[in-house]
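Just one protein chain is left out here, and the rest sit where they should.
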Amino acid sequence: MIIILNNSKAAQIKQLLNTHFGGKTDIFTHGNRIALNKVTPDQLTDDEKAGIADIIMDHPGAVQSSRALHPEDTIIKLPHTQIGGYGNFVMMAGPCSVESEAHVSAMAKVAKDGGATVLRGGAFKPRTSPYSFQGLGVAGLKYLREAADKQNMDMITEVMDEEHLEVVCQYADMIQIGARNMQNFSLLKAVGKTRKPVLLKRGMSATIDDLLNAAEYIAAGGNTQIALSERGVRTFDDKYTRNTFDVSAVPVLKKLTHYPIIADPSHAEGHWDLVTPMALAATASGSDGIVVEIHDNPEKALSDGPQALKPKTYKKMTSEVFALHDMLNSFNQQEGAVVNG
Amino acid sequence: MIIILNNSKAAQIKQLLNTHFGGKTDIFTHGNRIALNKVTPDQLTDDEKAGIADIIMDHPGAVQSSRALHPEDTIIKLPHTQIGGYGNFVMMAGPCSVESEAHVSAMAKVAKDGGATVLRGGAFKPRTSPYSFQGLGVAGLKYLREAADKQNMDMITEVMDEEHLEVVCQYADMIQIGARNMQNFSLLKAVGKTRKPVLLKRGMSATIDDLLNAAEYIAAGGNTQIALSERGVRTFDDKYTRNTFDVSAVPVLKKLTHYPIIADPSHAEGHWDLVTPMALAATASGSDGIVVEIHDNPEKALSDGPQALKPKTYKKMTSEVFALHDMLNSFNQQEGAVVNG
Amino acid sequence: MIIILNNSKAAQIKQLLNTHFGGKTDIFTHGNRIALNKVTPDQLTDDEKAGIADIIMDHPGAVQSSRALHPEDTIIKLPHTQIGGYGNFVMMAGPCSVESEAHVSAMAKVAKDGGATVLRGGAFKPRTSPYSFQGLGVAGLKYLREAADKQNMDMITEVMDEEHLEVVCQYADMIQIGARNMQNFSLLKAVGKTRKPVLLKRGMSATIDDLLNAAEYIAAGGNTQIALSERGVRTFDDKYTRNTFDVSAVPVLKKLTHYPIIADPSHAEGHWDLVTPMALAATASGSDGIVVEIHDNPEKALSDGPQALKPKTYKKMTSEVFALHDMLNSFNQQEGAVVNG
Partner (left out) sequence: MIIILNNSKAAQIKQLLNTHFGGKTDIFTHGNRIALNKVTPDQLTDDEKAGIADIIMDHPGAVQSSRALHPEDTIIKLPHTQIGGYGNFVMMAGPCSVESEAHVSAMAKVAKDGGATVLRGGAFKPRTSPYSFQGLGVAGLKYLREAADKQNMDMITEVMDEEHLEVVCQYADMIQIGARNMQNFSLLKAVGKTRKPVLLKRGMSATIDDLLNAAEYIAAGGNTQIALSERGVRTFDDKYTRNTFDVSAVPVLKKLTHYPIIADPSHAEGHWDLVTPMALAATASGSDGIVVEIHDNPEKALSDGPQALKPKTYKKMTSEVFALHDMLNSFNQQEGAVVNG
């Protein structure tokens, strides 16, 4: 349960609760709110009750991730980008894989020209088959860093294991945990010990609660610079799309958690011509940004060519997405949607 | 396969093909295109080949539904509404169930005030349990008709069986086939024999091809006044949403078929506060309209109260959706998205 | 809730409860149990409480289907077959579609030789595409009846609509409602008005509760001669099987409901070589019978050839299944599995 304390007595009651329950359960504090795992209201003393404004019983088990404990938006600050928070909107773009120094450099320029401030690209690639291209590794990290620096962009790339966590953190501004590793709890714990911003992608059959609990593994280590990414889930129909893009996960997550939500229409759809309509849909649903794959020659891409936008298509998409986000901001300025009126 | 005929020789080749394959397979003609089911190019004679501009092998089995046979948008014309076609956008709104003459009349006024031109409401209700409210039946049809007429609106309502098809057609401008009846082939055939416009809702685990084949049952009877509706599919996570709204079914269907696509965020989400973001998302993805449930007192609704928008919320939603659709129109006027540039 | 009455006072308390709640809710009685929909224990008077042995709150909403109301197995009695109940096990076999008088007659002999006592075959076929073979209709019913009579077998066939319900009932000993019509509530209600035994197949994404509620529509009309069939559900993987055979639905349903459960490995798997192992699996899980498709020349079958067993394969399967069922009976005679010891 999460307790909202009377402001006047907050410090005093926190101390009482910490003394009473400390060591017996997990306790988390945020402002005048305090979360006590597995404690029920009937365990509270009269003195404790006297300082309580409200108690919230219905919240995700991933309590640090919860808006019930932490009502305001988390804002992740990268050198060139703010992710999350009212009015902010981030475009992340780049090739699926880093293919060469020259190629990622060229793609970074395209990404920047289209309004992206974060360059994405894979140096370590989680491929379904061991016989597929596995990425350039550390060389890829270097190329990404140089390409991002040349364009004054931030850089995000995937980390697949603890062994490479240090080197990835050394090069990247933000690290990504892929869908297949969403419940690689050892990796989550290791990332939790860093203070590097992280984009956690939703697993292919992860429920909303699974995703929040995965984030909680990171937060439990002290790293709360977390963004979550919807990238499509597995359903019974994959003939015309690679996955089923669960767009409504965006408003659901915005309601439940304070972390920013980034939508990935490229992996969700798997076909370039569906990326623009679904980038618009995700933006309209309230996402804090879009991550998208681009390539100047998709037929020759070393991975995921069919979903890559070519430069002109990409720039048309971003201009539309930015215009749509501006319009949405104007809607929300008028009124929030908390009460059904 | 679908054959595109040389315009100059179209009439002559059509005759050849009809003589050659007539009675042996299903043949469908649209403009200078002709579809021959289960025929392969090697079965064509040299004379036939001489009049052919192109052959399309890769198209849905539901060939009459296919853009490959029928490239231009189907536009359904109701007395007060056009559904489908560039620039048209329809708002359908009303209560889940018709509850009384006065209530549906009041809801029709709200619907109209928010910009809807089609009133929806259930008189025959397909409820999961036999012990739930089953609808007012024919009395409900009358109340709906009167309420729509008073507001100069069109009216749509569900038909559940052949027994009531005639009476529903008598009152409604457009009939709806519900998700649970999407593969009730006897009903589809019966509706195919009418000339009443029909909104066919996607079944809860219907693939895109299943939906097109269901539409094909109607078209095979001669009724091509069909619109399709995405209303959420079943997946592994239903904790925070009633179904998973497959928004990308909208652009997928727009690519494959000429029928208009109407999105139903109310049934997909099941929670009123997700309806507005997902109505925006569906509009952004390219849908031809939205169907939404409204109620002035959702707690007392006879069915599906939690997903109903109250009047003020509804009107804010429609104003945002209409503004978004206007913006999308301006995007598309600049350029189509057929080539990855 | 379901109330178990003290035997000594059962008649008296039933009368009290009927007087108290009659007309206000749905009431169902079975032996000394009485179900009151949407009534809670606090609404009971002291006099009523005095005659109550126990109250069951946790049961399916489909209360007539529930073992909590009706603990003993339903046994369906056909002229040549008993379906359900300890020790009974039914084999239903036949071609997917009735193809001709001679063919169904030959297949009936094969079915009988393998130990089947119920002949199955489709005269009205629910096909995904309107361009596929739709069945022989009433002629198919006649051929089925004659073929069954010649072998002293019972006959089951699908009914797709109310229009043909009478004629199907005239020819068949048991009628089948297909997966696609599982929530065709109008058809369920019509079948509920007959007294013909019915096999209700689980819809492709129907939950266990959905299936029980569909059965409840039939029971609500007074027809409780119901058997349920698991035939595979839709999941994310259909490369090597047509559907995912939810074998554990068998013991789940055996626990929840008194209706017999018939497993259909043919439609679940879609490939003949998986039918025998999965018929064995379903039998081992506790099903009351198996329904299986056979054909002497699957390559030429008018529908679903790849899943049909040829005669020798079929007979080997049935001999194994019967031996396995005998062994299971011997296990259960020793001890039930109600308590975890």
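Each chain gets a letter, A, B and C, in the order it is written, and its residues are counted from 1.
What we mean here is this: a residue touches a chain if its C-beta (ideal position, glycine included) is under 8 Å from a C-beta of that chain, and two chains touch if they have at least 3 such contacts.
Please read all numbers here as calculations on a predicted model, not as lab measurements.
The missing chain, though absent from the view, touches A, B, C when the full complex is examined. Residue-wise, the contact with the chain that is not shown comes from B:236, picked out of B:28, B:133 or B:236.
Within the complete assembly, C:246 is the residue of C:26, C:146 or C:246 that touches the hidden chain. Residue A:181 is the one among A:181, A:194, A:287 or A:340 that touches the chain missing from this view.
Where chain A meets the missing chain, the touching residues are 26, 37, 61-62, 126-131, 160-163, 180-181, 183-187, 189, 204-205, 209-210, 213, 216-217, 220, 233-234.
Against the chain not displayed here, chain C makes contact via residues 205, 207-209, 233, 235-237, 239-241, 244-248, 250-252, 255-256, 268-269, 272-274, 276-278, 280-286, 298, 309-313, 316, 320, 323-324, 327-328, 331, 334-335, 337-338, 340-341.
Taking the complete complex into account, residues 205, 234-236, 238 of chain B touch the chain not shown.
The working rule: only the chains that are shown with their structure count from here on.
With every chain reduced to the mean of its CA atoms, the largest distance from chain C is reached by A.
Centres computed as Cα averages put chain A at a distance of 47 Å from chain C. Each chain gets one centre point, the mean of its Cα atoms, and the points for chain A and chain B are 35 Å apart. Chain B and chain C have CA centres that are 34 Å apart.
Multi-chain contact residues of chain A (touching two or more other chains): 205, 235-236.
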